[in-house]
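One protein chain is absent from this view; the other protein chains keep their places.
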Amino acid sequence: MRFSFASTPIDTAAARRALLDAGAGGYVSFEGWVRNFNEGRSVLRLEYEAFESLALKEGERILAAAAARFPIKHALCIHRVGALDICDMAVWVGVSSEHRGEAFDACRFIIDEVKHRVPIWKKEHYDNGDSGWVNCERCSAAPLHHDHSH
Amino acid sequence: MRFSFASTPIDTAAARRALLDAGAGGYVSFEGWVRNFNEGRSVLRLEYEAFESLALKEGERILAAAAARFPIKHALCIHRVGALDICDMAVWVGVSSEHRGEAFDACRFIIDEVKHRVPIWKKEHYDNGDSGWVNCERCSAAPLHHDHSH
Amino acid sequence: MHINVQYFALMREQAGRSQESVDTQAATPADLFDELCARHGFSLGRDQLKVAVNSEFGTWTQTLAAGDTVVFIPPVAGG
Partner (left out) sequence: MHINVQYFALMREQAGRSQESVDTQAATPADLFDELCARHGFSLGRDQLKVAVNSEFGTWTQTLAAGDTVVFIPPVAGG
């Protein structure tokens, strides 16, 4: 079980090979792609920044929790850092297991937890020249009244 | 939306490219791999055979049902036919969508339906020299008392 | 009348062929199956099979027409 960062495009073929297992019948992978809009704004590109020393520990804890919770064979997660363009892959999760149900469940668990717990930040650059840190700018714009509906 | 058969290894990179979409933020893929055992028996290799003219129609209906049921961008399914070895990929499903939840749900729906509805058959070859058509041999061995627990 | 029959998987092995043209009086797929089962000795019964007529799922009781292509579909196992 390994969580890692990549500053260049994620090599999914190599990562997938690490999950091969003669006893595995199912393999599920998730890729997060950079969309051209978010919350009604047109996005041109992104930057990801991580607090890597803590993020790596938290990522490993998520993979260990997935392995404890679901009877899987292998799981990996790789997250990009740095500048990304539309359609680039921001994050990859792969899980192999004996039966497919566990691979789906574990893969979804891992990406959900990564998005909520791992200290990684995303700055969006918009077509009007603005930019902003996702989940931060609106909070900071209205710190006493933020409703976290975003 | 396309369902297809392949008699050579599935080109997942090309299939994935067909799902790219600047408005898609999530991509989920499933691969079915040939396991080295099934129902307690040691498996050496497999053969897949399809009733292709009906299977293609039924596969397209499944992809259309997934698109009607989940707000996805694109979906594809490719199934191998012919002889496969352990760890070979037997089937691939890929789905892209704006948000990841729909991609997970649709991908799982598609593979579940393909396994239950599409006229494809799998013959397993065991390490003791026996072979058998999955879901058929035990039924036919005890046609009056089959409990379908397999 | 002549009916085309295609066989797959276990049915193909037990029929010893992947297709045949049958000259039959069978009015329905059920009648045709019983006739061919007597000839080939299939191990699966009608309750374990589905039927397709002209590359579309059909019913055991629909009326067959000359030139139809019939497939008896054993339990599937894709994926």
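A, B and C are the chain letters, set down in written order, and residue numbers restart from 1 in every chain.
Following the convention adopted for this analysis, a residue touches a chain if its C-beta (ideal position, glycine included) is under 8 Å from a C-beta of that chain, and two chains touch if they have at least 3 such contacts.
From a predicted model like this one, the values you see are computed outputs, not experimental measurements.
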Partner chains on view for the chain not depicted: A
Given A:16, A:79 or A:100, the one touching the chain that is not displayed: A:79
On subunit A, residues whose C-beta touches the chain left out of the figure: 32, 48-51, 53-54, 57, 79, 90-91, 111, 114-123, 133-137, 139-141, 143, 146
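Simple rule for what comes next: only the chains that are shown with their structure count from here on.
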Closest chain to global C-alpha mean, per-chain Cα centroids: B
Averaged-CA centre spacing for the pair subunit B and subunit A, given as whole angstrom: 26
Chain centre separation in whole Å, for subunit C relative to subunit B (CA means): 25
Gap in Å, rounded to a whole number, between the CA centres of subunit C and subunit A: 51
In subunit A, residues with contacts to at least two other chains: 100
Touching two or more other chains - residue numbers and ranges from subunit C: 79
